[in-house]
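Below is one structure, written out as structure tokens, with a few remarks after it.
FYI, not all chains are in this one, though none of them got moved.
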Amino acid sequence: MSEFFAMNGYAFYIWGSYGLALLIFIVEIAMVRHKRKITLQQLRLMRDAGEEGQA
Amino acid sequence: MSSMDKSLTAGTAKDKLSLFGLLGLVIRRDLILAMRRRADVLTTLVFFVMVVSLFPLGVGPELDMLRKMAPGVVWVAALLASMLSLGRLFSADYLDGTLEQLLLAPQPLSLLVLGKIIAHWMVSGLPLVLMAPVLGLQFDMSAQALWVLIATLLLGTPILSMIGAVGAALTLGLRGGGVLVSLLVLPLCIPVLIFGAGAVEAVTSGMSVVSHLSLLGAMMLLALVFTPWVTAQALRISME
Amino acid sequence: MLEISELACTRGDHRLFSGLSFSLSEGELLQVEGVNGSGKTSLLRTLCGFMMPEVGVVRWRGEDIRKLREEYHAEMIYLGHLNAIKDELNALENLHINAGLAGYALDDKQAIAALRRMGLRGRETLPVKVLSQGQRRRVALARLLVGNAPLWILDEPLTALDVGAVILMQELIGEHLANKGMVIYTTHQLLEVAGVVTRRLSLS
Amino acid sequence: MAINWFKYSAPTAFYGLAGKLVPWFAWSSAILFAIGLYISFFVAPTDATQSEAYRIMFIHVPTSILSMFIYLVMAFYAAVGLVFNTRLSSMMATALAPTGALFAFISLWTGAMWGKPMWGAWWVWDARLTSELILLFLYFGFIALHASIDDPRRADRAAALLAIVGSVNVPIIYFSVKWWNTLHQGSTIKFSGTSMHIAMQQALFTMLLACWTYSVAISLLRVRSIVLERERNTQWVAELEEVRS
């Protein structure tokens, strides 16, 4: 197992590549989902404010 | 004063201006404005000279290396200098409302834009071309290389002005436009830089430069045909 | 001549106006009224073709102005919040350039006469930069005297003008209307042209 | 307030459709990644000259290819948006740009991580590398321009113009850089295995597909937020289930 992770001495480069790629994918997904959450939140907030304004 | 005013009017009084007369008017107008703030013209040039001269200071004084760097450094400096002067191309007209009036002129906008680009090149590109040989001498370039350098700059700087005009028009009225425009325009200008500097290097290593120069020429024609129109569209979008 | 039908304009979340229709013909004077932020400037800029109308069309002599473009521009003058004059040039040069861009070549005599009429005697050859706010506005307004476009679109022409200049503007507009011109303007001040009924368009 | 239903029908339908498509693409992407990674690391044999380092290829090559492909798609959408004034395609272009930029960045990063053991340098000024770097700058330009303009419609149109000019320029850049390079130095050391092992090909292909499905999924997800934000004043957005709850 540790031999697998050692990658014949190229561990840093290989895991550095895949690791960063993975990290970027995760961050991107998180950011997009967060953006969606925020957008929905703001929509609800605006709707509530609008209803208050009418009342 | 009177002579100055005369030079602003084309043809006889009460005449409708021809398209060509209009182009002339726009160029003359921008040149006169540039002359009014002469410092401007000078500073682009001085910026160019300074960037080129900074290099030996930063890199160290080995002549051999400097000679090799020379075309690249001169070209990069030319690119940066024309980038810097882009801010002036439309922003003054935008801020004081003249641009609105240009858009409302009863003539094709691309033509007015072309006039502005030509004037801009004459003020900020041409002086660089004329200055370049002097700087080349500082780096101990050969006479042949100097000629090629002038030729490439003569073909290349108008392209920079034209591509730059598109960027300047797109970033009109945006704060921090000065840096943003570099961000947009620099990548687009890279081929010009590569062929320009490449030609000079080719000639120093004894190769033919015809293909480089003809490619630059082709790019210039292409830019001349398309960029005024694209710039005009960009201006319309920016004024919305 | 100028017809607006079913025009609507939205900026951001605010619907400024909608279903706006009117038409303007020769010799008519139209004041666009409304409180601050009601959309007067937006309307005038739409009439110039700067902004694409969200809904509706603007027609000049029966054709959409976004099709006519240059032909329409040849028949109108727009004067906005900004003066469109160059600080470095003097009043005379500014007028020459503005006329040139509108397609006319002036001679000095005409230009000087126009500037004097605008009350700029003695300031014709000062760089515009050093003029006062009101004087700068006068230089901009001098364009109205040298062009012969039938349609004037004026956004707050009276800004910074003193009482004398306001009276002068009223005269100018009166003359223009008498020559079969059309004028659309906005202002928060009083502008009354003798012998002409001002039509009023109120934005909500 | 009258609402032009015809105008808004496209985003309405698209919003729902995209919502349905996202899970499909997301899951197939996850599965493809799993398979691809398995083949890359456990099936594909060790390379004769590069030892294990060559395994970087399986992430590097797909991201490189996609970074270029996405730029073209983005420019295409932007152009359609500019010419036909369809909001939706402009929104698609906006949604694609960050993903494309990230792929370009991953390509650069993994390339550098590969270059260090292979060439002994993190970076060389080779044609491919240089043009990929410039591609990243072009993405930055697009994103920065779009972000600096407040009015979204104006931003769409301005950025579209830039994307079009950029896409004309991309091939010019590539060839100029390529030519520039050959003037100076001999061929850069490149990957040796011309005749690729079949497992390597499979891994490469699977990873490419995985990256493609990923970018479709993520940009659909992103465009949904953009649609919501831009259409926030319309009736249909107010009536959406996720907004009402």
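As written, the chain order gives the labels A, B, C and D, with residue 1 at the start of each chain.
What we mean here is this: contacts are C-beta pairs under 8 Å (C-beta built on N, C-alpha and C of every residue); 3 or more make two chains touch, one makes a residue touch a chain.
Since the model is a prediction, treat every value here as computed from it, not as a measurement.
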{"item": "Full-file chain stoichiometry, since only one instance of each kind is pictured", "value": "A x1, B x2, C x2, D x1"}
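What we mean here is this: only the chains that are shown with their structure count from here on.
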{"item": "Length of the line joining the C-alpha centres of subunit A and subunit D, rounded to whole Å", "value": "16"}
{"item": "Centroid distance [mean C-alpha coordinates] between subunit C and subunit B, Å", "value": "35"}
{"item": "Shared-contact residues (touching 2 or more other chains) in subunit D", "value": "232"}
{"item": "Subunit B residues counted as touching two or more neighbouring chains", "value": "240"}
{"item": "List of subunit B residues in touch with subunit C within their complex", "value": "1-2, 4-6, 8-17, 21-22, 25-26, 29, 32-33, 36-37, 92, 95-98, 100-108, 112, 239-240"}
{"item": "Complex contact set, residues of subunit D against subunit A", "value": "41, 46, 51-53, 55-56, 59-60, 63, 98-99, 102, 105-106, 109-110, 113-114, 116-117, 214, 218, 221-222, 224-225, 228-229, 232, 237-238, 242-243"}
{"item": "Of all residues in subunit B, those that touch subunit D in their complex", "value": "166, 170-171, 174-177, 180, 183-184, 186-188, 190-191, 194-195, 198, 201-202, 207, 219, 230, 233-234, 237-238, 240"}
